[in-house]
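Apart from one protein chain that is not included, each protein chain of the complex appears where it belongs.
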Amino acid sequence: MIYVSRKEHFNAAHKLYNPAWTKEKNESVFGPCANENWHGHNFDLIVTVKGIPDPETGFVVDLKKLSTLIREEVVDKLDHKNLNLDTTEFKNLNPTAENIAIVIYGLLRPHIDNKFDVQVRLYETERNFVEYPA
Amino acid sequence: MIYVSRKEHFNAAHKLYNPAWTKEKNESVFGPCANENWHGHNFDLIVTVKGIPDPETGFVVDLKKLSTLIREEVVDKLDHKNLNLDTTEFKNLNPTAENIAIVIYGLLRPHIDNKFDVQVRLYETERNFVEYPA
Amino acid sequence: MIYVSRKEHFNAAHKLYNPAWTKEKNESVFGPCANENWHGHNFDLIVTVKGIPDPETGFVVDLKKLSTLIREEVVDKLDHKNLNLDTTEFKNLNPTAENIAIVIYGLLRPHIDNKFDVQVRLYETERNFVEYPA
Amino acid sequence: MIYVSRKEHFNAAHKLYNPAWTKEKNESVFGPCANENWHGHNFDLIVTVKGIPDPETGFVVDLKKLSTLIREEVVDKLDHKNLNLDTTEFKNLNPTAENIAIVIYGLLRPHIDNKFDVQVRLYETERNFVEYPA
Amino acid sequence: MIYVSRKEHFNAAHKLYNPAWTKEKNESVFGPCANENWHGHNFDLIVTVKGIPDPETGFVVDLKKLSTLIREEVVDKLDHKNLNLDTTEFKNLNPTAENIAIVIYGLLRPHIDNKFDVQVRLYETERNFVEYPA
Partner (left out) sequence: MIYVSRKEHFNAAHKLYNPAWTKEKNESVFGPCANENWHGHNFDLIVTVKGIPDPETGFVVDLKKLSTLIREEVVDKLDHKNLNLDTTEFKNLNPTAENIAIVIYGLLRPHIDNKFDVQVRLYETERNFVEYPA
């Protein structure tokens, strides 16, 4: 078994916000990330697929096709968007790095053969990143 | 003469928009950057000062003090903000990378001794960046 | 379960040295790293926490708080220090990258809820790095 | 147990090609990577060894020796080479990133003590990389 | 005046070779870069344009259009190619980093308004790069 990975990126705005809380509690918990006028990031996304190389191609999966899949299912949906306002996924889900990674996994998993394990790594900044599933 | 540089960063939301134009023209010129719901970036900022090292310290300027200056005059004003909505500087100025760099230069220049030349380099993404003045 | 990670850094001096050995043996085993006048590195430190996102916040842990914890427990202790001379941890322990990572893990683990797994990745240079525990 | 890693690099030419297929099928599957006149990459190679630090040295393995081993067994064989033409390993094996990583693992594994686990990570580009074994 | 820059990349094979010299002299001067079976690189290309931001757009040039121009005039011609065999430009010109940068400048300059200065920076590896014109 071998891991193969492809890196893509998208730029988006968001705010962190729990609608069950007061504005004060949101600001207390999320700090400047709760700015009601939004802030944003350049997100780097690495998708890893685990499997056995096909003996005919030497590929686990064709990374060009994986790149196209990520662009069609993830980047086209999130790039240059406001995650809270422009997507259905985060209408009722706080767009933390954790939740964005889980949503991206859910967007990709149905399109990748079940014989392969899939993992998503998402960099919100160079210093903050998450990997799902653990 | 020697150049000394300090790198800082901030994360912000913005949209590109000319209020003298129709929505259609804005979308035609600025593409997804005109998304009225905003998008955002991790901005990397490098400030360069040109001068002669002080013989007593060996410093052109103390980069810790330059770091503090950039944080107080630039990062505190722009980080986790919506550049169009939350700042006075971009109320009537389109926040392109070019204009953000020019504004940052204007924020810093008065606080740095005139015997030093100053230049600002701003990365909007790893692939798009500007330097002012040329 | 999801991994969340935060990157910090510190700069320090050290030498590699086994006091049970002669100077010649130390130089033979550790090469220039045994220089008795010290050398140093910019250490990049990534701390990873594994857990389940809290449904109220969407966070496994608040990365701002994790950043503050790393700064208080690790960076304040090691940054701009001589690891051999200025710390109690390496008084009798050779400050190899392996041992520095194990010490950092020991500094952080008691301050992070036991329901979370913790891993430390330490870059001594861009080309040499370690991860603990494996 | 702890992971220790060393990064090296080499530059090589290759083409992706299955000799059992027609030229048209090779071009259809491998796209521009099938260019019969070759293309090339700067390959970044990270070799990770898992073990227990030796109490006398504080090293799992001496990363200088690991670096020398990688240079002698891998870099000297692949650097500034045409993988398809200049190596015995890829005479009958398609030099995909997956297969290059598996070959590199095979070159190194016999030279590293069996008490240590070994993993190879290979970046074909900044955006495409593989890890073996998974 | 301000500089605006766009980064693109391409992967190619080449060899360094002066046809007026013997094989021995080529190998003596160019070392492993003279391997007659080729080697290759991931080339990173940064194109910088110097000008005044347009007051209506805030752009010196639209970096999306500059990106498209670089892809059409440079990347489509050089990516996944053998520079010596697959291009007319290097049929009689040694494809050193210097000459590749000069060729790329020549490919782009006619397509960029003469009121703008243009500079090309080309990374052959992370450690070797050139800028033209100086």
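A, B, C, D and E are the chain letters, set down in written order, and residue numbers restart from 1 in every chain.
Following the convention adopted for this analysis, a contact is a pair of C-beta atoms (placed from the backbone, for glycine too) under 8 Å apart; a residue touches a chain by one contact, two chains touch by 3 or more.
No experiment lies behind these values; they were computed from the predicted model shown.
Peer 1: Which is it among B:Val29, B:Leu63, B:Leu93 or B:Ile112 that touches the chain not included here?
Peer 2: Result: among the candidates, B:Leu63 touches the missing chain.
Peer 1: To test your reading of the contact rule: which positions on chain E touch the chain that is missing from view?
Peer 2: Counting only chain E, the missing chain is touched by 16, 18, 20, 29-31, 93-99, 101-102, 126-134.
Peer 1: For chain B, which positions touch the chain that isn't shown here?
Peer 2: 1-8, 50, 53, 56-60, 62-64, 67
Peer 1: Could I get the residues of chain C that touch the absent chain, sorted low to high?
Peer 2: That gives, for chain C, the contact residues 9, 11-14, 31-33, 35, 37-42, 79-82, 85-86, 125-126.
Note that in this section only the chains that are shown with their structure count from here on.
Peer 1: Looking at A-B, D-E or B-E, which one is a repeat of the A-D interface (more than half the contact pairs shared)?
Peer 2: The chain pair with the recurring interface is B-E.
Peer 1: Averaging over Cα atoms per chain, report the distance between chain C and chain D in Å.
Peer 2: Averaging C-alpha atoms per chain gives centres 29 Å apart.
Peer 1: Any idea how many Å lie between the Cα centroids of chain B and chain C?
Peer 2: Chain centres of chain B and chain C, defined by C-alpha means, are spaced 34 Å apart.
Peer 1: Residues touching two or more other chains, restricted to chain E: which are they?
Peer 2: In chain E, no residue touches two or more other chains.
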